[in-house]
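Have a look at this one before I ask anything.
Heads up, one of the protein chains got dropped from this complex, but the rest are sitting where they should.
We call the chains A and B, going by the order they appear; numbering starts again at 1 in every chain.
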Amino acid sequence: MSEKVLMKGNEALGEAAIQAGCRHFFGYPITPQTELSAYLSKKMPKVGGTFLQAESEIAAINMVLGAAGSGVRAMTSSSSPGISLKSEGVSYIAGSDVPAVIINVQRGGPGLGSIQPSQADYWQATKALGHGDFQLLVFAPSTVQEMADFVALAFDTAEKYRMPAMILSDGMLGQMMEPVVFPDATEVHEGDKSWAASGHRNKRKHNVVNSLYIEAKDLEEKVKERYERYEIVKANEQRSESYLCDDADIIIVAFGASSRVSRSAVNAARAKGIKAGLFRPITLWPYPVDALDKTVATAKKYLVVEMNMGQMVDDVKLAVNGRKPVEFFGRTGGIIPTPAEVLAQIEALV
Amino acid sequence: MAVVFEKPHALADIPFHYCPGCTHGIVHRLVAEAIDELGVEGNAVGIASVGCSVFSYNYFNCDMIQAPHGRAQAVATGVKRAHPENIVFTYQGDGDLAAIGTCETVHAATRGENITVIFINNAIYGMTGGQMAPTSLPGQITQTTPYGRDVKTAGYPIRMCEMLSTLDGVALAQRVTVDNVKHVNEAKKAIKKAFQNQIDGLGYSIIEVVSTCPTNWGLSPKAAVEWLENNMLPYYPLGVYKDKTAEGGTK
Partner (left out) sequence: MADTMNVLLAGFGGQGILFTGKVMVYGALTEGKELSWLPSYGPEMRGGTCNCSVVISDEAIGSPLVTNPDVLIAMNRPSLEKFMGSVVPGGTILVDSSTVDIKVERTDVTVYYVPATNLADKNGLKGLANIILLGKLFKEKQFISRESLDKGLAKCIPAKKAEMLEFNKKALEIGMEQ
């Protein structure tokens, strides 16, 4: 009965959030994620939810800390410069073991950069979205459908492991319209919330949501406990898609918007008789090293295509570990590479 | 035997880490008494801020969240929006509320966020060792104003209650102190009212407590109280700056 509807990626994120049971959204305007806030400002009041335009990105992420820390599904969204502002809050959220979802509809950087699509926040998202030892789950959609599908997945996974999750999108996916199908009812797997600061109702000891451990050994113990959890995440949550990789001589590795361009280039290469394939990481953390590792036996070469100056290429090199050459092609500043450009790179390498 | 004095239930049975003569202890108790008397401990969620009072999450028996520096009122907003039935309060110092968190403070206030804010103004950064605060007085010697606060380079102190009283979202803005029994009793009434306002859904209530920091002021507890009376109170006059519940409007 679910029908295909046309939606912008940003709107799909908003609708999916509502369907995933998120009733608390805190945002701040920034291009190119504006349609998400606009959509939720319209819809949230109709489902009894909260849409709040905060005074800053910093305030918005801390409102998420408060709402999620008190046990509800809460989300915020921004684009690159705004995500930098949120990094403090994300660190506290991670340090307090609070599950929450953060959307980054990436644009060019550094600084004010451009407002065109970019993937230059890969390092920020996967290595260091804030100070201290921590990780967040990072999901990289490549279609409007995945924009929708990954919201509930992000909430469920975040709650399962009590950690923040990011959907790392970009201006192209946010602004484009594509058909999308929403399930009749989104299955929601809500995690345990017995830790939340929601008021003890005189029924239990008081809960404290906190990231401060003044004794160094207490902090080390806490961080190590968290990293043990990360190992479970790494074992269970890697996601990727392989397209024509089985017999491929050259495998393109690309995520999000650049994976779509690369898929077109792979098809064009195949039409020319070149055995090309596409490996598309869906989770950027945990990085899908296991699936990538399986391709090393047959692939002769890798070409990493990104909309930045070369960030994910490091993770590919770590996974391939010198066994096969890993090359890089990127455009940056807000430019989307064309399939023809990628095809030319493939042709130059085989 | 009749019990004449006991610890409020909302206050945990843990020794405070605060310095001798610091007024945090008194204010913690007043907050806990208000929670007890209004019977809201089970619904209360407190937001601890960064500074000496960060450990308040250990001292109150209600649920607590520890916020990043300056962000307590944004965190409180998130909790209150998620659980409107809860009683949400922040406990913040002057550096937290009036410097790094001024933006969050002003906007929570102007939104009329239905929360209770306890603001400790002791004119100095305590936790980090006595640097100039936004509320340090002109001429006040601190670690970062070793020649006294020069208003020509370091600017003037900020009077939060006066400033916030101009905002429509504010239900109550009142400055109190705890230097003597009379003032402690007044402070108690004010804090309780700030919680009652939230129960009544009136909006944002802030109680500024002019406080001492004997350690970083370099004074004995007694001399610190005298310094407060002679220097701080003239600059930060006690009183009600806005009260939506008062007849005839606000002061």
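FYI, a residue touches a chain if its C-beta (ideal position, glycine included) is under 8 Å from a C-beta of that chain, and two chains touch if they have at least 3 such contacts.
None of these values were measured; they are calculated from a predicted model.
> Name every shown chain in contact with the chain that has been left out of the document.
Listed by label, the shown chains it touches are A.
> Among A:177, A:232 or A:348, single out the residue that touches the unshown chain.
Touching the chain that is not displayed is residue A:177.
> Which one touches the absent chain: A:31, A:56 or A:298?
The single option touching the absent chain is A:31.
> Have a look at A:116, A:135, A:169 or A:186 and name the one touching the chain we're not showing.
Of these options, the touching residue for the absent chain is A:116.
> Please output the residues of chain A touching the missing chain, sorted low to high.
4, 6, 31-32, 115-116, 171-172, 175-179, 260-265, 267, 336, 338-340
In this section, only the chains that are shown with their structure count from here on.
> Averaging only over C-alpha atoms, locate the centres of chain A and chain B and give their separation in whole Å.
The mean C-alpha positions of chain A and chain B differ by 39 Å.
> For chain B, which residues are in contact with chain A within the complex?
Within the complex, chain B contacts chain A at residues 41-45, 47-48, 54, 57-58, 60-68, 71, 74-83, 86-87, 103-104, 106-107.
> Going by the contact rule at the top, pick out the chain A residues touching chain B in the complex.
Against chain B, chain A makes touches at 24, 26, 50, 52, 54-56, 58-60, 62-72, 74, 88-89, 92, 96, 196-203, 206-212.
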